[in-house]
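Note that one protein chain of the assembly has been removed; the remaining protein chains are unaltered in position.
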């Protein structure tokens, strides 16, 4: 084939890819996408075609960068002994940030542990994110959870547990409440591994039966710790699982922020307007080890990890903005500086807040009056702490 | 259309139906079947075509009748106060009996509470079935379970619990053991309601991942107590759920013993030879209330129930045998008499066996030595029973 | 005051709760058209519609997960588990979510969820329709646990549970649904969660019970009275929090303690009562602290009567506590 022909074939293929994405085709074998693995549009389209405007496109990129930098700083905190654990968001910004931007104030989010660094998009302050990592007084959760958890009813953000998939079953009730009140929808998150838990099955089944306003987003980063997707389930795709529950599933390129935005916006609106649930499979890759306690060299090759770093969602989004004439090196540098300053300031505030007092341990076990047995236990502890210092975990040792 | 044309159209349709069944087509919208709702062949086929011979065809019918009569007698026992509960098999004989006949001695069965009256096919004695209903000494389970449970390792029949779907998760391990040893397969049963439980999800997912030798049979009798199939799950069929797990699902007419035999034989063989799992949805109807404790008039119409009685699987099988020249009124009468005598004798033996002694309560909590605390409790009970008679439940009152 | 069965009192409470507060929702297996397998929700779907009272798929994890989510989003869900024996497929949502959500969220989320379920034996229900697993809920910090013994308490406690901002496991003895009858006011009232009731005063020995075992205890007390032994019977009503003060007051008076429950002995609730008293009032005790319980085994079927605690077993327990045996 002549180079001309090759090119025109490529164009034709690109157009088909574009059409499939624009049509929001369910149950495809290949992920829907608007930009290719380097970030260039698969074919000609305008921002308007994909429901975006310039400001939002730029905003998404900026928030992705902020998310990435929060996440990188978390690793620093672990090294410094200021946080004892980290479970990373790096590589998933292109999934979370655009999705969260499609939501309204009426909508709810049922997140899992990969989201926290991105939750500033939902209105959580950056200092609160850092405070959560360190368990200081600005932590909305009051230091009650390991790093990697966030939630607050003011942001309609469920305070998820650590059980894989647990937020899925809870999302049934959130969506049912929204349905009862007649407004809003719920986006419920989990990993590819989480689809194996009964909680996923419950949510999917109840969502189908009650036609719930929910968009279930499975962040398929191809591993559950060391277990590869192929040993997690034998289904062709994860999106196809929606067939078992009577609604549509969509396989999306989770590292293409444009398709994530476009599809989620449409499916969220569908849910809000009473037309029922959807399943999104966001195909992506975890660029870091599972957590600060993991050693991913035991189960995946350096080549594989390298490949995905080279096609980092951040790079792809930047290239796309550049292609669209919305970004350049100057803007990049300005952004980087802004983000750096923002993080520094937030981190300081978070750290300065200090740790909660031991008395707070006895709050929030029960609503209302603290039961007598806890008051007694509090008294016992008070007496004990006259005889020993409370260990300050930020000071190390045990 | 002329009657001729109508007829030839009907023949054409019949041939198509036959072909689909012979091809064992997965994921159809209509149930595969070899006989129509009155029992006549949908199109011309020989017994050989469907893997049967005359003896087996007759045997299946005879065992279906025996099953039905055991089940009817159970209701009598409830009325007589000799059993305290019944959960009926009536209407499902055409599903269970032919399926069980396809199994070999190497195969395992993970049943649920609808099967017991049919389990003579698996080698359980009829007197044992009655003894289980009454909890007498011939009960293989020693009176430990409510009526509607059976199991014995000698028959490779799992002693299931009462939790809906619980046997599904257990079947994972049975099938895995068979896979390890390289022979046999496991058939795992549950109702349409049971597909909502996590246990179903677990079995389906593990079966796909490990390519387990298992045939999952969902007995879709269209209700889970009062909850209709349409409120149980929104999927188009139950068979289609297999798509979520990477293997094939088959919608069968569960009241057509021929298709149940044909399909199960093929799929069991497939499983045995390492070619993986299958899901069967057997579409049938529960002709009785959910159990002796239920009042089905609260949730279903008399017309509906009447329709299904008129298309009773027993009638269909008899008509089919008659069409094949294998059955007539004389044989029917002889069978009925044989069955009646068999049941009477079995029932007598079961009843005469008497109830277990109170000491047996302390057996089988643990394997090996009975722990000290149970010995102590046994002693306490012995002392107590010197002061009061043990209540004999068969004598009524409390 | 009308006379109601336990079933009627519970239905009446649910009716009032649905009427008063449109955030109350009732759901579970067969609770709609069928009115529940024990008819506790009979007529409620018809009256309040399918968004307020509805059937669920056969999936306890979905039911309880839904309960947590509804509560988190501001509703006041009342979930029915058809038999408490069947809560385990959904236990994760109770143990890991409902009980811990308030604490883990820094008090930001409340979980006003009520989980109603029949429990208990003497119904020829065998292994999976008779169990009394209250220990597993009581030991799960963050849950409250309530077990009424009569229609009046049942209604008042159920309304209190629905009004409570904590997750409450509310266990109803299935044998009592239609056998237990009593006068019940028609309107709204609450009985306090955490408060026991002295249902019979006595001076020689304290007998602690809850649920159906209150009835067996009262019967035993009558028998013992004939032998000149005066038994004080305390109906705990709530197991978490439980009324430690009522127990101590009584033991201080009687000097002897027996606790009765259907659950297996080892780590049954009687262990907590014994440990509680042995930790702070051992000096009052003039005899062993005795437990009268079911045995440490799965619940039997045909031999149920040999398993179940009963007045004879209780009388023997009391005599042991009094060093008479």
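Observations
The letters A, B and C name the chains in turn, as written, and every chain counts its residues from 1.
We adopt the following convention: a residue touches a chain if its C-beta (ideal position, glycine included) is under 8 Å from a C-beta of that chain, and two chains touch if they have at least 3 such contacts.
The shown structure was predicted, so the numbers you read here are calculated from the model rather than taken from an experiment.
Contacts of the undisplayed chain with the visible chains, over the whole complex, involve A, B, C. The chain omitted from view is touched by exactly one of A:155, A:266, A:349 or A:373, namely A:373. The chain omitted from view is touched by exactly one of B:34, B:61, B:168 or B:223, namely B:168. In the complete complex, the hidden chain is touched by one of C:198, C:252 or C:267, namely C:267. Remark: the residues of subunit B touching the chain excluded from display are 108, 110, 139-145, 149, 151-154, 158-159, 161, 163, 166, 168-180, 198-199, 201-203, 205-206, 209, 363-368, 371-373.
Contact between subunit C and the absent chain runs through residues 61, 85, 88-89, 91-92, 95-96, 99-100, 103-104, 127-128, 133, 135-136, 138-139, 141-142, 240, 263-264, 266-275, 277-280, 282, 285, 287-291, 295-298. Although one chain is not displayed, its contacts with subunit A can still be listed: residues 84-85, 135, 143-146, 161-165, 193-194, 196-199, 224-227, 231-233, 293-294, 298-299, 355-356, 358, 360-362, 365, 373-374, 377, 380-381, 383-385, 387-388, 390-391, 393, 398.
Everything that follows uses one rule, which is that only the chains that are shown with their structure count from here on.
Averaging C-alpha coordinates per chain and comparing to subunit B, the farthest chain turns out to be A. If each chain is reduced to the centroid of its CA atoms, subunit A and subunit C end up 41 Å from each other.
We define each chain's centre as the mean of its Cα atoms; on that basis subunit B and subunit C are separated by 37 Å.
Centre-to-centre separation of subunit A and subunit B, using mean CA positions: 45 Å. In subunit A, the positions touching at least two other chains are 198, 201-202, 205, 209. Residue positions 57, 59, 61-62, 89 of subunit C are each in touch with at least two other chains.
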